[in-house]
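One protein chain is absent from this view; the other protein chains keep their places.
After this line comes subunit A, so read on.
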Amino acid sequence: MALVEMKDVIKRYGDKLSVDHLNLSIEEGEIFGLLGPNGAGKSTAINMIVGLLRMDQGEIRVDGISVKEQVLEVKRRIGLVPQDLALYEGMPVADNVAFFGKLYGLRGRQLKERVAESLAFVGLADRGKELPKTFSGGMKRRLNIACAIMHRPKLIIMDEPTVGIDPQSRNHILESVRELNRLGSTVIYTSHYMEEVSAICDRVAIVDQGHVIACGTQGELRERVADEEKIKIKATGINDQVIGELRMHPRISRVMQEGNDVELYTPSSQNDLQDILYICAKHDAIIHSVVCEQPTLETLFLNLTGRTLRD
């Protein structure tokens, strides 16, 4: 059963179409990744799901409830982890979580328990009396999550929750996402870090210029670029003749050079690597390293748009 349904959703800012006929169906219990470069429309789509923005056209339903008609009911079911830290830095950690909990209707003993539970979940159980302004970026990010989960929402939306933090905190957050999902929450996870989405998401929608350009499980998406293995060569003496000859090779689809680094795309690195190395050696190029990569979501995005995710 779909927990979130977006049908033909359009959102304009003036003349600019930010979300263009967006269609999405997110199943209950999955971790759904929204992948796309900055400005692709991911945050706008999320803001419309949580009722922060009005759509110009289309329909969004969360747990079968129309966002247009019963926005407060929809909001009760969602926990939003915003991209920017949304905390009261001068109020103690536990007070921050409790305040947001009260707005979800939690009171008394239940509120106390949930605050303790949420802080324990993000590893801040013994820091409740401290002020967030004394915390590191990673700890603040974790508190940002605690504030969104204390009411045990059916749907947790995480909008780029790992921006600007250390690897240890990032791992903690990614593990938290998996754990929340195991506990029964459906998670929408947006990022422009392909590695994060690959690591935790069951299904992924790749968004560009306001609409979904590809959607499916990671396997399904990789299938679409199965014949796009990447070979990265670091070599000196690569000249125009070498690049020209590589481009003439019948099975090499693309060749990109930047100084001593060359990237080539081929259906099978195993079959073509020998040819590639031969061409380089023929023109006296000295090879320092060769790396063969299986196709990734990044490759798919590049294939579909001609741009990288970080462009």
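Note that a residue touches a chain if its C-beta (ideal position, glycine included) is under 8 Å from a C-beta of that chain, and two chains touch if they have at least 3 such contacts; residues count from 1.
Everything that follows uses one rule, which is that contacts and distances are computed from a predicted model.
For the chain that is left out, the UniProt protein name among "Stage V sporulation protein AC", "Transport permease protein", "ABC-2 type transporter transmembrane domain-containing protein" or "Acetyl-S-ACP:malonate ACP transferase" is "ABC-2 type transporter transmembrane domain-containing protein". Checked against the hidden chain, the listed residues A:G36, A:G51 or A:P161 yield one contact partner: A:G51. Note that of A:F100, A:F135 or A:F301, the residue touching the chain absent from this view is A:F100. The set of subunit A residues touching the chain not shown comprises 50-52, 72-73, 75-76, 78, 80, 82, 84-91, 95, 99-100, 102-105, 147-148.
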